[in-house]
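Every protein chain except one is present and positioned as in the full complex.
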Amino acid sequence: MATQEHSVGQKRFDQWLPKLVVAPSFILSLIFIYGFIIWNGYLSFSTSRMLPNYEWAGMVQYESLWQNARWWVAIKNLGIFGVLFIGIGTMLGLFLAILLDQKIRVEGALRSIYLYPMALSFIVTGTAWKWILNPSFGLEHLVQSWGFPNYTFDWLVNPEKAIYTVVIAGVWQSSGFVMALFLAGLRGIDDSIIKAAQVDGASLPRIYWRIIIPSLRPVFFSTIMILAHLAIKSFDLVMALTNRGPGYSTDMPASFMYTMAFERGQLGVGAASSTMMLAMLAAIVVPYLYSELRGYKKNG
Amino acid sequence: MSVKLSTMFKVLAVAGVTTLAGAAFAGEVEVLHWWTSGGEAKSVAELKKMLQAKGHTWKDFAVAGGGGDNAMTVLKSRVVSGNPPAAAQIKGPAIQEWAAEGGVADISAVAKANNWDKVLPPVVASQMKYKGKYVAAPVNVHRVNWLWINKAALDKVGAKAPANWDEFFKLADKFKAAGIIPVAHGGQDWQDFTTFEAVVLGVGGAKFYNQALVKLDQTALKSPTMLKALQTFKKIHTYTDKGAPGRDWNLATAMVIQGKAGMQIMGDWAKGEFQAAGKKPGSDFVCAATPGSANAYTYNVDSFVMFQQKDPANAKAQADLAASILSPEFQQVFNLNKGSIPVRTDAKMDAFDDCAKQSNKDFLATAKNGGLQPSIAHGMAVSPAAAGAIKDAVSNFWNTDSVTPQQAQAQIAQAAMTK
Partner (left out) sequence: MAKSTRFILYTVLLIAALFYLLPMYVMLTTSVKTMDEIRNGSLLAFPTGISLEAWGKAWDSACTGIQCSGLKPFFWNSVKIVVPAVILSTMLGAINGYVLTKWKFKGSDIIFSMMLFGVFMPLQVVLLPMSQTLGWMGLTESVWGLVTVHVLMGIASTTLFFRNYYVSIPDELVKAATLDGAGFFRIFWRIILPLSTPIIMVTFIWQFTNIWNDFLFGVVFSGSDSKPITVGLNNLVNTSTGVKEYNVDMAAAIIAGLPTMFIYFVAGKYFVRGLTAGAVKG
């Protein structure tokens, strides 16, 4: 009898223990994430300028946000940057991963070379890129001095094109990581499938196109999620490479928010812009979470 | 902090200054600033030495970047967390905005004991005050409207420093003909804005500058004079090289030093670059007021705003800090290192170079005749929000050829209304 009681108690304890263990970190992060979102949302309806205040102002900050030409430029840039950064980053990463997966002799060294940009802070790699892309002494100058006087590469200094240089630097920074994701995905594929296809006489490109790449679907999914959130958060990249210029032609939502909230004493407008950013994030993340959960139910 | 509490601290702070003055009270000052490079850092280190001599401890909080933008971010979060530093580098109208938020310390007692009202030019003194009380101590004066010219290039084309914008463009054409890039420009928004401010000052004069870019008067902003300034401004763009956008100001200065470019419009910190390269004013390079602004002076004054301290010993240290900043000794040492000039009107200039002497002479003269104007490009003239919005419009005009001067004028006038 006593032992049975003990085991009932034990069982109840075992049921509670996991919840107890995760409760502190769950509760804290939920409070932090959602508390801060609500706080920020409230500020966007307040008259806050230098410092937060809680005086109700209605939609004023949103009106001034959407009237601001700079915000429209930031949104447009996010669109251009997001599409190209995700597209090129994914393609290049996949391409390199496939090449690296061909039993390359110096794979370790190459992989490290492709990966290292992620390890460096962009505060200074930005300067290096700035020099390389600058027409007066960078690549354009170099190629011209090789005997091609008509070569031009002046995207960095052209307000219409400068955003594309941000894409180049962004791809440089993250595509190695994407390569690692895909390489991992490729290594996870069962070799026997490929061998069987080869026996059937399929060519290698065909095998990749028809069998391997489709089976990497989940990797594509994670990659696009990671790159999308990097795109929306991209801040260091813009600040270090173009500092939002020429003019404000390469501003993005995250740097816009920083400019307004911290540099100019327009905290309310800044808060309104971050609410918009959060809304954009939600539009991307919620479907992701939905699929996470569905996938989980399937697996679990 | 509630109002009552804050006034109580204010009383405490003042009491600390008056009753404890002279007593050997060792306090601590935490100073937030953005001077981190060699010459600047050495200059601030002098201040630390002076405070240590008085028995206080100096807690250094340096955050560089973006002309103080990063430091302001830190300051905001420190104030929000209820833990502001003793002194923070804040300048221009932002002083008033911070004072309006509450929490700044009243250092009028220090100011009175040291005669600040007498030794500071009234324009500068009034910026240091909030509702008649001193809340900040000024450190130095930078002149922004300088034109730097390579002497050898100038001799080569046989010209002298331009006195107005017509002469400026004539000289620029000569440089061009001689195969020299006429204007070295760094295309970052604040540098575009610095050039713009010099043009408005030169084209419209100090009075117009004040109406348009300090008072943000709509009639002035929409006037034909402004339109002419914008056209002149855009004309300068055609004399810059293709690599300008995004270039750091010091790289532009280097072009002038090497003779690749003829001239640069930049504040007096550019002098440090010339000197670091071993060049002498007069023989290797020429410093002249930007065209048409010989009788005007756009200033950029760095200053420290004091925040209320809970500990009376720290308040005493803070008061000593404020007094030391304006002491003649510190003013001399600091400004010799930094390339600027002392903010005291009674400073001795013997040890300074010719450009600094010229700057000081013009500073004193323009302080009397109304030519002394705050620089809008360096956050001295209008609130950060309005200055930022105008900067956007100016920089956009400079960089985008499809924007006409008329459109730019309308955009600037619109931006000036940003609250």
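We call the chains A and B, going by the order they appear; numbering starts again at 1 in every chain.
Here is the rule we use: contacts are C-beta pairs under 8 Å (C-beta built on N, C-alpha and C of every residue); 3 or more make two chains touch, one makes a residue touch a chain.
None of these values were measured; they are calculated from a predicted model.
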Query = In the complete assembly, which of A:Leu65, A:Ile212 or A:Met277 touches the absent chain?
reply = A:Met277
Request  = Determine and list the chain B residues touching the chain excluded from the picture.
outcome  = 30, 33-42, 44-45, 48, 58-68, 70, 73-74, 76-78, 80-83, 142, 248, 250, 254, 257-258, 267, 269, 272-273, 276-277, 338-339
Remark   = Residue list for chain A contacting the dropped chain reads 14-15, 17-19, 21-22, 25-26, 28-30, 32-37, 39-40, 52, 96, 99-100, 102, 104, 108, 110-121, 123-125, 127-129, 131-132, 137-139, 141-142, 172, 176, 180-181, 183-185, 187-188, 217-219, 221-222, 229, 232-233, 235-236, 254, 257-258, 261-262, 267, 274, 277-278, 281-282, 284-285, 288-289, 291-293, 295-297, 299-300
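By our rule, only the chains that are shown with their structure count from here on.
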Ask   = Which part of chain B faces chain A closely enough to touch in the complex?
value = 66, 69, 72-73, 76, 79-80, 94, 97-98, 101, 187-189, 192, 241-247, 383-385, 387-389, 392, 395-396, 398-400, 411
Key: chain B-facing residues of chain A, complex   = 49-52, 69-70, 130, 134-137, 154, 156-159, 162, 242-249, 258-259, 262-266
